[in-house]
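The complex appears here minus one protein chain, its other protein chains still in place.
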Amino acid sequence: MTKFLLALALIGAATFAVGCSGGRSDNSNYANDRAEIENLQARYLFALDFNDGKTYASVFAPDGELDWANGVIKGRENIVNETQIMKEKFAKGGKNNDKPSLRHFITSNVIEVSGDRAVGRAYWFELFNDVPAGADPVVRAYGHSEDEYKKIDGHWLWARRKIFNEMMASRLAPAVNPALSLGK
Amino acid sequence: MTKFLLALALIGAATFAVGCSGGRSDNSNYANDRAEIENLQARYLFALDFNDGKTYASVFAPDGELDWANGVIKGRENIVNETQIMKEKFAKGGKNNDKPSLRHFITSNVIEVSGDRAVGRAYWFELFNDVPAGADPVVRAYGHSEDEYKKIDGHWLWARRKIFNEMMASRLAPAVNPALSLGK
Partner (left out) sequence: MTKFLLALALIGAATFAVGCSGGRSDNSNYANDRAEIENLQARYLFALDFNDGKTYASVFAPDGELDWANGVIKGRENIVNETQIMKEKFAKGGKNNDKPSLRHFITSNVIEVSGDRAVGRAYWFELFNDVPAGADPVVRAYGHSEDEYKKIDGHWLWARRKIFNEMMASRLAPAVNPALSLGK
């Protein structure tokens, strides 16, 4: 009888191990990782549009890189400084509107996660209201990004963000699908 | 032997408790909560754009509040009535198109969940096709929202939704990042 119980206990333990690793399968991690990365992107967007340089830099890893129209910027301190340049570039005092509001959007995330690393491709666009009175706001630009993320102390951060822009000749997308190898 | 089996059973039970609470960790709840809130937002958008007042009101808690261009509206009955005003305001018979279609979009969700409550910030914009024949559709407006959600009987609902609009002088965003304190 005790042998039978021992066997039962071992079967139970084995079932438990399989069952619960199932409950934490790649799939369920994927939803969590994706949810946190999308939340990170949204925090980035609010920080960008509201000139909150400190929060903007905090979504990057300490050695994170931002590759955008103005060059490759590495590390949080340099990224905080870079937001000053963005502030001027994005013309907060406008031609037609003395408080123009630029808003950036990120959608269409292809994200592939492997442990504490993730690679992503996404689309972005920006809307702007520095227009004559009565006119509709405009789409100012759009493009895609090529992103690397890493998880540090349980939190996803950008390791690298490279921004392509279909309204800037020097930042156009390549011809080949940038998401070709991801998520298969 | 029986003592050994008892110990084994207790270890098993303990492991089980830890393992499965892990499978339902804060992280995994976050993905679920976020998925359900984003689904709620999409149901809200379809209801709004297709003049479905009943569904529109059903995404709010019974005592939910909608704070928009026309004032603060509280409770489902008042919100259903409010959709009649929206219908007129959103001009379903247009200047250039006798069946114009306004479409609202919500993206860029910063969402922080704490038990049965959640706080969020998001961006929205709207597209409109009441334009002369051959012209492209326009972005009519955009802005952000400040949202509170609560979970009732296992379902997330809006407790409060306040809508800011960068095309209305009276509904402009504040200067400080509205998502500053969220999701850190």
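We just call them A and B in the order they show up, numbering each chain from 1.
Criterion: contacts are C-beta pairs under 8 Å (C-beta built on N, C-alpha and C of every residue); 3 or more make two chains touch, one makes a residue touch a chain.
These figures come from a predicted structure and were not determined experimentally.
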Contacting the left-out chain in the complete assembly, out of B:R43, B:K74, B:K150 or B:R171: B:R43
For the chain left off this view, which of B:A57, B:I106 or B:V119 is in contact with it? B:I106
Options B:E88, B:D136 or B:D153, residue touching the unrepresented chain: B:D136
Against the hidden chain, chain A presents residues 1-2, 5, 8-9, 12, 15-16, 19-20, 22-24, 27-28, 30-32, 34-35, 107-111, 121-123, 125, 138-144, 166-167, 172-173, 175-180, 182-184
Footprint of the hidden chain on chain B, which residues? 2, 5-6, 9, 12-13, 16, 20, 23-24, 28, 31-32, 34-36, 38-43, 45-47, 50-52, 55, 58, 99, 101, 103, 105-107, 127, 129, 136-139
